[in-house]
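All protein chains but one are shown at their positions in the complex.
By written order: A, B and C. Residues from 1 in each chain.
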Amino acid sequence: MHVTHTEIEVRYAETDQMGVVHHATYLVWFELGRTRFIKELGFSYPKMEENGVLAPVTDINISYKKPFRYGDTATIKTWLDDYSGLRAIYGYEIYNEQEELCITGTSSHVLVNKETFKPLIMKKVLPDWHMAYMDAMNPSRQER
Amino acid sequence: MHVTHTEIEVRYAETDQMGVVHHATYLVWFELGRTRFIKELGFSYPKMEENGVLAPVTDINISYKKPFRYGDTATIKTWLDDYSGLRAIYGYEIYNEQEELCITGTSSHVLVNKETFKPLIMKKVLPDWHMAYMDAMNPSRQER
Amino acid sequence: MHVTHTEIEVRYAETDQMGVVHHATYLVWFELGRTRFIKELGFSYPKMEENGVLAPVTDINISYKKPFRYGDTATIKTWLDDYSGLRAIYGYEIYNEQEELCITGTSSHVLVNKETFKPLIMKKVLPDWHMAYMDAMNPSRQER
Partner (left out) sequence: MHVTHTEIEVRYAETDQMGVVHHATYLVWFELGRTRFIKELGFSYPKMEENGVLAPVTDINISYKKPFRYGDTATIKTWLDDYSGLRAIYGYEIYNEQEELCITGTSSHVLVNKETFKPLIMKKVLPDWHMAYMDAMNPSRQER
């Protein structure tokens, strides 16, 4: 399974008056992990949007175990957790410098047309990407 | 069951290049609903923090059914979904002006000490608030 | 001179670890004041964008005199400070509940085409809006 590592330095603006990173920020960090994951597989999220395809989020689950603070560096692990041909689910784990697991989560995405927001079939609109995701779910196939 | 209604006008800065509200924004809207819910029950989240008690989020689940756009007005319904004495779970539904259900979610919270981040028992540190939440979960008791 | 009043409750997510509203947030509040100002004059910023016209910011000056905190309510006064036919400059003052002046600023805007980002002449693309802004700068003319 391909797992992407993305390093992030906490931004001052990401903290709140609790003295820690505001909990909504981690959804933005997930997005950074996702962008990097897609890039490492050889695709480009910005180019996909330029071609009229969007991948909006349909569901997010997130658990907060330990907070991050300004001055900390975080490492986001990102992988493809499930892919059915229609829906892609990414998994995330965020670790601190002491390698403690601080945040876990998943995000589900579908493809839609940029103008109409109507659903699109990945296999049809992005066949190469579809193949790469099928392989990512069945790594043994790739190894044969 | 007490359900709070909070109205929000979409901010330009809340949109992203998809032309809709960025998905992390709704966690901030949940927070606005929660603040109002607490206020309607007669308590004050800002005052609680001044007294050294924080209520960090431990888990969030959110489903995105329909996006909001700049120019839209949203209504957030917020209620206490579960309260065990230790953990409070709030429920949220966000509706558009056509009364369509667009976003649903829950958030779980515990109480911790502001300085040490160690867990606190609501019954001990906020007994009135504890009673109000017990009543909110067992409305019949209140009616007797 | 027309001055719009916009009330805002500080959001928790707008605070930072200093315990006050993060300084970048006030640019978003200026934007809320501007949206309301335009609405009160009878126009719609969202509709303008749907018609292919954008009004990007070219310059902002902002002075921070007193911070806002979670639990505070702010009042943003917004007016048209200068309008040359090409460039519109809005003025802003943000007051707290004690009517102390906390934040002041201005923002300059031009009109551009949504697709090409090339400059547009307000008089040509939005003649009614142009007239209203000319009147706003020369209120005596209106009174005659």
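Annotations
Note that in this section contacts are C-beta pairs under 8 Å (C-beta built on N, C-alpha and C of every residue); 3 or more make two chains touch, one makes a residue touch a chain.
Every value quoted in this text rests on a predicted model; they were computed, and no experiment measured them.
Considering the complete complex, the chain that is not shown touches A, B, C. Note on the undisplayed chain: of the listed residues A:Phe43, A:Tyr70, A:Tyr95 or A:Phe117, the one touching it is A:Tyr70.
When the omitted chain is restored, the residue from B:His22, B:His109 or B:His130 that touches it is B:His22. In the complete complex, the residue from C:Ser44, C:Thr58 or C:Asn138 that touches the missing chain is C:Thr58. Residues of subunit B that touch the chain left out of view are 12-13, 15-20, 22, 24, 69-70. Although one chain is not shown, part of subunit A still touches it, namely residues 11-13, 28, 31-32, 35, 44-47, 49, 69-71. Taking the whole complex into account, subunit C touches the unshown chain at residues 17-18, 20, 23-25, 27-28, 31, 49, 54, 56-64, 67, 114, 117.
FYI, only the chains that are shown with their structure count from here on.
Judged by shared residue numbers over all numbers used at their interface, subunit A and subunit C contact each other through mostly the same positions, with over half in common. If each chain is reduced to the centroid of its CA atoms, subunit A and subunit C end up 35 Å from each other. Residue positions 17-18, 20, 24 of subunit A are each in touch with at least two other chains.
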